[in-house]
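Note that one protein chain of the assembly has been removed; the remaining protein chains are unaltered in position.
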Amino acid sequence: MTSPLLDVRDLSVDFHLPGRPPGHAVSRVGFTLQPGEAMGLVGESGCGKTTLSLALLRLLPPQGRIVSGSVKFNGRELLALSEPEMANVRWKDISMIFQGAMNALNPVASIGAQISEAVRRHYSFMTPVEARTRTAELLDMVGIGAARAGQYPHQYSGGMRQRAMIAMALACSPQIVIADEPTTALDVMIQAQILDLLDRLRRELGLAVIFVTHDLGVVAELCDKVLVMYAGVTAEYAGVDEIYNQPRHPYTQELLKAFPDLSRPRAALNSIPGYPPRIDALPPGCRFAPRCPAVFDRCHIDQPALHALTPEHLAACHLVESES
Amino acid sequence: MTPALRLVSLKKHFAAGRAGFFHRDPRLVHAVDGISLEVAHGEILALVGESGCGKSTLALTLLGLEKPTSGEIHFEGTDVTHLRGAALKDMHRRIQMVFQDPYESLNPMMTVEEAVAEPLEVHSLLKNSAARRTRVIQALEDAGLKPADSFLDRLPHQLSGGQRQRVVIAAALVLEPTILLADEPVSMLDVSIRAEILNLLAEIRARRSITILFITHDFGTIAHFADRIAVMYLGRIVEIGATEEVLRDPQHPYTQALLSAVPVPNPRLRQKRLILQGETPNPIDLPSGCRFHPRCPVAEDRCRLTDPPAVPLSATHSAACLLVED
Partner (left out) sequence: MTDQPTLITGRAFWRGFRRNRIAVAGLAMLLIALAAAVFAPAVAPYDPYAPVAITVESIYQRPGPAHWLGTDDAGKDVLSNFIFGARVSLTVGIFASFISVVIGGLIGISAGYFGGRLERWLMRFTDFMLVIPDLPLIVVIVAITRPSLTNIILVIGLLGWTTTARLVRSQTLSIKERKFVLRARSIGAGHLHILRRHIFPLVLPLLVVNSVLIISLAILNESTLSFLGLSDPTRISWGQMLNYAFERGAMSSRAWWVLVTPGFGIVWLVLGFTLLGHGLEQVLNPRTEWHHLTDHPRMVSLPAPLNPQP
């Protein structure tokens, strides 16, 4: 196999809040991404999806620290780059559609102006006219149409604002786009449109995409592989078919049972009792043990290691380890 | 048996834009535009449709918070369309609503007990504080918050999203209403909590035979627990029928598109989606003929001219599309 586009290993992120023990938001997470590949990053709210994505860009809230790991982009170690070098990687190599950012567009500047500004900030050699041309190109690409560049955010619907955010993320023709909850809070039809757009861009531009979401339907629809996170650790990491049809980690299984499925309309919905642990007071053994339906003694004592069922199917559960 | 709720060509139009002093904009937003519907006692009816199709406006009109432009609302056999004052307040006791956003629908300064007791306070019921507390605890337990007394003094920020939505549901149950309007009660919640709240609503219906009108844009959430589904487009119901019938055999092209837009959590069932382009057109300038024709993938010439009536397909299923008629 060729060396991957993105190779993340053992990445850990801590949050330090005054007067509290450090919160382990992400612990030793790893994955790889090939050009043009789509990976789903799923898990409940607060399990560290956004934090992991931000850490890849080395962009975290001030309390956050990357404490260990390696992030290699095309073989280059991003964690060892100087800040100006890293600034060059952001947007031009890896860009991100931030969670909820479509609601944070500047209300008093036109969409076109905001995209041009983003373009010029990264391509300082461009003249305003060139930037405008690029903006028109981008708007066409995401299906808004350059004619609407002069309109303001409030004249755009939610779906169109999200398209504008995608255009902004594509401004510097990155090779990887991280989309953090790109369709949450949009209605199903608009969601389908946005997913269709991202899928088209992936095929046409050869983009690698990381979809961050808690909607398992979206992932099944679009992704090649899936990383299921729970409380900051990898629960299961496998191809999309294995995740949905042979899930091995109890958390993946529970999550799937909790998700309504139109293809099985009368199936009972299961809810997972309880809540994910606080990241500054994690249980000593398996982080899922307090909620796990298959829990046994060892789970409360040892942390399960990531066990390879096949080279492409990893799960961190004592049950999986003892079965195979 | 009289239905719990009966709507007769209910309409709610808003004035478009701000009425200026000199030029009053004469155009209207046809938010709800002629809805006729019957909901039986103890039934769960799901109202599905894209954003902006008038679902919330319909709910607010039912609650009497928006005055209907025309049409009638019958509640357990009595016409409540024009109630005001004390009679309206009395009706509020029997219709309760759960809103979309559990983070917004609780006052951040009120404890759980205050929030759940608020309807009792408003209606001056159970003035005796011990009796009131018993009722509050009962409602919290019905909403699945056990042990209830450990929640009484908490403030909303000390609760999780699912717990907040349970408190909102408890506050809606405390007056023992006959109808519960749930406007996207789970769309802001996490997957695992979503199932919890849906199961709770189903259980409440089973236990109390409450009528539930469940508003959503997502077929996935309601498929497994609604008795009937009504699909709304631009202020009208375009298809209505028993859940199985609508899911198995959707007749209206809009229903078919909505259904195919729902992602299925199984990669083996990936299929070509039927994705409608654009968004619900604005309900100010309604298209001529069938209001769905500009986006309809199978529209014919006549669709531009004739506004299709609802065509009964079976005793429980009807759709408003010219193609269905043939």
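By written order: A and B. Residues from 1 in each chain.
The criterion applied here is as follows: a residue touches a chain if its C-beta (ideal position, glycine included) is under 8 Å from a C-beta of that chain, and two chains touch if they have at least 3 such contacts.
In this text the structure is predicted, and so the values were computed from the model without any measurement.
**Student:** Touching the absent chain in the whole complex: find that residue among B:F99, B:F151 or B:F225.
**Tutor:** Within the whole complex, the residue contacting the unshown chain is B:F99.
**Student:** Out of B:M109, B:A130 or B:A315, point to the residue that touches the absent chain in the complete complex.
**Tutor:** Residue touching the chain left out of view: B:M109.
**Student:** Which one, A:T32, A:S45 or A:S68, makes contact with the chain that was left out?
**Tutor:** Residue touching the absent chain, from the options given: A:S68.
**Student:** Footprint of the hidden chain on chain B, which residues?
**Tutor:** Against the left-out chain, chain B lists 63, 65, 88-89, 92-93, 96-97, 99-101, 104-110, 118-119, 121-123, 155, 168, 171, 175.
Note that only the chains that are shown with their structure count from here on.
**Student:** Roughly how many whole angstrom separate the Cα centroids of chain A and chain B?
**Tutor:** A distance of 32 Å separates the two centres.
**Student:** Chain A touches which residues of chain B in the complex?
**Tutor:** 50-51, 160-161, 187-188, 190-196, 198-199, 217-221, 223-224, 243-244, 247, 257-259, 261-270, 273, 275-277, 279
**Student:** Contact residues on chain A for chain B in the complex?
**Tutor:** My answer: residues 44-45, 157-159, 185-193, 195-196, 214-221, 240-241, 244-245, 254-256, 258-263, 265-272, 275.
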